[in-house]
Structure formats: structure tokens, C-alpha cells
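One chain of protein is taken out of this complex; the other chains stay put.
Note that the chains are named A and B in the order they appear, and that numbering of residues resets to 1 at the start of each chain.
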Amino acid sequence: MADKIPILKMGNYLLLSIQVDMHDQLALDLQEDLTNQIVKHRAKGVLIDISSLEIVDSFIGRMLSHIANISRILDAKVIVVGMQPAVAITLVELGLSLDGIATALNVEKGMARLEKMVSDDQLLEFERGEERDISAEAGD
Amino acid sequence: MPASAIAELLQTHENELLQEWTIAQRAAGIRADLIDEDTVIANSRELLKLLTVAAAAGIDDFESVQWSPIKGMLERLSRSQSRQGFTPSDTATFIFSLKEPLFSRIQQYSDDAAKDIWQINQLLDKLGLYTVECFMTGREAIIREQQESMLELSTPVVELWKGILAIPLIGSLDSNRTQIVMEALLEKIVQTESDIAIIDITGVPTVDTMVAQHLLKTVTAAKLMGAKCIISGIRPQIAATIVHLGVELGDVITKASLADAFQMALKELNVRLVTSATR
């Protein structure tokens, strides 16, 4: 299969929007790709937009949980945004509550929440160090 | 008389049968307010034609394929009549009034009239019962539609503050209504991008296990979507029921009153209400 879900890097964050009806292999590829990208870019947070997904079955649900768990080990926060009401109701009925995965209503709220989660977590020193870097570059 | 002979009889005497049948229907009372005579005749003619075709293929087994066109026609007719306000009797009379003209024909031409009449009688009874059945399912469908539209009317989701929704539930909740209400709430959360939804059950007299489960499922679903739910106004009896039924409330936030829930929601959103200084 040629299609692949694009992962965008924005600062310390990775963004991806799942817009196709995923077959299982595509989901597995995504999982692997994302893991590699987190390591490569030293991402601090991952935002997954699923507002276009019309269904989430136990396979996709499991994939989301896996991504969250792997990311946690790699020290990146994950937030899933935009789940449709019908999808949420169905998932609950199916018996999946995706415990431990942070959620938000849309990309904007998700990004704000993700930034807060990451900044709460990071050491102050580290943040300061980064800010200095940026100001130094600006001075040049 | 074999089935084919009956079919032939129906065919050769079609016009007389139709005429006598219409007269019989008129005698039984045609709902002139709901249907005009031309339609009655058109319906009768169509049924008679279908009956002829079906009878030619055998009248013993009502379940076999040759009867499906006639069933289809009766189904359409009964359903539309149930919508137009006919009674089940009106609809069934349409079939039953064919008996008299048809029986007298058979009497005239059959060698074993008693046997043939019995057979046709059974057949017409089946057709009559079938129309009544279709009539009833048609009516049930209407009732269901009306119930649904009523339920939708009785689910006001209101915005209390930018980002805070409330749904005040009033009256008894069954699992069907709860489900519809909850779907409406989740839809509205997406529409208004609200972070918090308050489900107020002050006006709900009792809660059974199913309803409690639905409420909890809604809270979980909202969480999956990225919103928080607060349940407020739980009466003492309901609290007791929930504990008694062993429903696991988990980490659901509950507040005594809608006011308390609203206050908490404002706090969550970092909104502070300040009384202006009085002098």
C-alpha cells in the first residue's frame, strides 16, 4: 500500500491527522513510523486528530493505547482530539475507555492542553536554557 | 375445482365480480371522507388481477412466492390507510366483502361448491388477517416516530456560560429516552466546543440500573471526546438506589445542586465571579 499517514513536526510536537479508513497494516505502520519520529525529533508531545474517523474499533483503540504507552516510555505526552460523539458512544459500549489517554475536543484545545502537560512536566532549568538559545539566535 | 379453474373463474367473471364487490363494499360502508370510489375500484381491480395470477400458481401455500405480489400490494394499501386514519375494520372489510360475490360464483360453477368455498374462505381470511397485521405494524411505526420526535423536543441542552452546558432532565427516564438525551448532549458539546457539561437530574424521580448505566456511559463518552461531565441534583433516594444497585460511579463528579455544579465548572475554567463593591 502506497498510502501513509503524514506526521508533521512543529517545534517539540508531532501532529498527525487520521483521515482515511485505516486498514490494520496502515495502523501498524503508523505506530512504527510515529515511534521512530518521536525518537528522531526528540518530540515532547504528540497530537492525534481523529475527527475524520467514522469508527474506532478495538484494533484502532488498541493502536491508540499502544502509541500512548510507547510515547510515555519515550517521555512524550500524547493527546487524542476530535473524537465524534457516535464514535465515543460506540467505544464505550464496546468496552473500551482508553484509560490514561488524554483527550480534547479539537486541535486548538488539544494543543493548548498538550503544551500545558509538557510544560508542567519539564524542568524549569531546561525551559530557561531553551529560551536563551532562541534569544541568542535572534540576537545574531 | 383445481386452483387453475378458480383462476379461470376469476378471470372470466372479472367484471361482474368487480362490480358486485364494489357494491358489497359500498353496502359495508366506504369511508367517503377518506377515499373516493374511483380509488376503491382501482384497488379492487388490481387486487383481483393479482389474485388471479397467484391463484393460477396454486392456493394451498400462502407462504410461497406467487403470493408475494399480492402481499406487497396489501402491505402498501394497509400502511397508507393506517396513516390516513382508516380503522382496521375499514381495511379488512375491503378483503372480506369479496367473499359474497366470489362464493356465489363458485356455487354456480363448481361441482363441489362446499369444498371450494371453504378453501377460498380460508384464503380470504388469511389475506384479511394479513392486512390487519400490516395495518398494525404501520400504526406502530407511526407511534414510534411520534415518540421519537417527542423525545427530541423534550431534550433542551442549554449553554450556561461559554464552555459550560447544562441539561436539566425532568420526568421519568427510561433507557430509550436517556440514550436520545445523551446523544443530543454529546452533539451539542461538539457544536459549542464546551469543556464541561452538567447533567442535572433534580427533576428525575427514580433511576434504575439501566438509566444509571447510560448516565455513566455518557460521562465516559464525553471524556473520550475531551469534555468533562458533572452530575448534579441527585436525590437521596436515587443516591441510595445507586449504591444499592451496586452501580460503580468510578471517578464521576457529582454535586448536590446545579448551582454547586455550575460553581465548580466556573472554577475549572478559571472564571471568577466577583460581587461589585457596595458602598
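Points to keep in mind about this one:
Quick note on the criterion: contacts are C-beta pairs under 8 Å (C-beta built on N, C-alpha and C of every residue); 3 or more make two chains touch, one makes a residue touch a chain.
Criterion: contacts and distances are computed from a predicted model.
Per its UniProt entry, the chain excluded from the display bears the name "Serine/threonine-protein kinase RsbT", taken from "Tetratricopeptide repeat protein", "Bacterial membrane flanked domain protein", "Serine/threonine-protein kinase RsbT" or "Tryptophan 2-monooxygenase". Interface note for the absent chain: among B:Ala42, B:Ala114, B:Ala141 or B:Ala240, the touching residue is B:Ala141.
On the side of subunit A, touch with the chain left out of the figure occurs at residues 1, 21-25, 54-59, 61-62, 84-87, 89-90, 93-96. The missing chain lies against subunit B, touching residues 137-138, 140-141, 144, 183.
Convention: only the chains that are shown with their structure count from here on.
Centres computed as Cα averages put subunit A at a distance of 44 Å from subunit B. Put simply, subunit B touches subunit A in their complex at residues 182-183, 186-187, 189-190, 193-195, 217, 220-227. Only residues 81-86, 88-89, 91-93, 97-98, 103-106, 109-110 of subunit A touch subunit B when the two sit together in their complex.
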